[in-house]
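One structure is given below, encoded as structure tokens.
Every protein chain but one is kept in place in this view of the complex.
So, chain A:
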Amino acid sequence: MIAGVALLAICTLIGQLLGEGLGVLLGVKANVGGVGIAMILLIAARMWLKTRGRYNEGVSRGIGFWGALYIPIVVAMAAQQDVVAAVEGGPIVLIAGVGALLLCFSAVALISRLSGTPETMDEIEAREAREALDAARAPSPVTTH
């Protein structure tokens, strides 16, 4: 279990470090893509461990635990926003915020429409469940008739 938490922590730290480095390199006072780099590192580490047969239950549980805590953490994050300032900002904040929001929502809708209809999350899960079932059936010869 600690192996999974440690792996997650190492990936997150390296990601943040590379993100900071990328920021310095680009002359930007911010972390550029630290979380994204860390996610890619973790995906790569998982694939590497899987091919060597080292991705065991403990590692998976250590990472899974933090993934499952994600929503409660977001709730805590919401509870510490400066909502008062956002509300008190007045009309300029309201108009700029809502305007930007509506424009971006429309752009999401437009891009999604323009690029055809991909599989929805429900369809992907249904297909994967079907494939898993087929795979489970395949090795053992069916003894009907």
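Convention: a contact is a pair of C-beta atoms (placed from the backbone, for glycine too) under 8 Å apart; a residue touches a chain by one contact, two chains touch by 3 or more; residues count from 1.
Note that in this section contacts and distances are computed from a predicted model.
**Student:** When you check the chain that is not on display against UniProt, which of "PQQ-dependent catabolism-associated beta-propeller protein", "Cyclic nucleotide-binding domain-containing protein", "Cytochrome c oxidase subunit 1" or "Malonate transporter MadM subunit" does it turn out to be?
**Tutor:** The correct option from "PQQ-dependent catabolism-associated beta-propeller protein", "Cyclic nucleotide-binding domain-containing protein", "Cytochrome c oxidase subunit 1" or "Malonate transporter MadM subunit" is "Malonate transporter MadM subunit", the UniProt name of the unshown chain.
**Student:** For chain A, which residues reach the chain that was dropped from this view?
**Tutor:** Contacting residues on chain A, toward the hidden partner: 8-9, 11-12, 15-16, 19, 22-23, 26, 28-36, 38-40, 42-43, 46, 60, 63-67, 69-89, 91-101, 103-109, 111-113, 115, 117-122, 124-125.
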